[in-house]
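Scroll down for the structure; my scribbles are underneath it.
Missing here: one protein chain of the complex. Every other protein chain is in place.
Right after this comes subunit A.
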Amino acid sequence: MSVTSRPAHYGFAEHWLPRLVLAPSFLLVLVFLYGFIAWNGALSFTASRLLPNYEWVGLAQYEALFASERWWVAVHNLFIFGVLFIGGAMAVGIVLAILLDQKIRLEGALRTIYLYPLALSFIVTGTAWGWMLNPGLGLEKLMHDWGYAGFSFDWLVNPDRSIYTIVIAGIWQSSGFVMALFLAGLRGIDDSIIKAAQIDGASLPRIYWRIILPAMRPVFFSTLMILAHIAIKSFDLVMALTGGGPGFSSDLPATFMYQMAFTRGQMGLGAASAMMMLVTVSAVVVPYLYSELRRSRHV
């Protein structure tokens, strides 16, 4: 073998250089990601309030968390938001992709238009939708000005409805991205498969439902993963659109955590809620990573 006959210093450089190059970023990740996760974990077992302290209280913060009505509102909201946002963005994105896949004119322009919201930050999206949905400024006022005095759309300020405004803005922002992913997948389907199905007598909806969408499984799963983690860590959209209000009716776990840890001086409680989010994200991501890594090793 040629490896054994190489000079010793060559082997040394080859051995150490990659490690040396990777070391700084590795160190940074270790400290600022895993280090702080561990620190956060530690804080969640303390009685920290405005500032961190190390008075151990065991699981008391978790007990307080689970007894907090506001936390359960946030969890409930996350459930509503997650299901509707993922389902809605996926459905709208797939429908747009299928429509765009019909070889229509101006496809390039339309694709850009639909993809454009992705270029905006959630803050901008949230602010813009905040104006549009604000009863005194946006849609409702417009309809009143046009003479439809009975029109009312007050979801933004209605505690029972406010979470749905976040869903609407989230879907608007993300469905273009879902569309782009699916469109790329649809373009990979051989044209003659569709022709064969037409000769077999299948209608267009049936062709999509039975043949094309099942072939989109990998795209479907990647999209689901991306949307799920956007949903769980959603923070900026809520802050810009409703600020968690009215009251705390549209809180999500991320805004709950921020409120507790940084504005209400309940750092221990905030840390405990952050740990709960970490567990949730891991429950989604770890099985996915596991299956992906296993597949790439087998290929």
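We adopt the following convention: a contact is a pair of C-beta atoms (placed from the backbone, for glycine too) under 8 Å apart; a residue touches a chain by one contact, two chains touch by 3 or more; residues count from 1.
Rule of thumb we're sticking to: contacts and distances are computed from a predicted model.
**Student:** UniProt names the one chain left off this complex as which of "Sulfate-transporting ATPase", "Indolepyruvate ferredoxin oxidoreductase", "succinate dehydrogenase" or "Sugar ABC transporter ATP-binding protein"?
**Tutor:** Protein name of the absent chain (UniProt record): "Sugar ABC transporter ATP-binding protein".
**Student:** Considering the complete complex, identify which of A:112, A:152 or A:198 is in touch with the unshown chain.
**Tutor:** A:198
**Student:** By the contact definition given up top, give the residues of subunit A that touch the hidden chain.
**Tutor:** Its contact residues with the unshown chain are 190, 192-193, 195-202, 206, 210-211, 214-215, 217.
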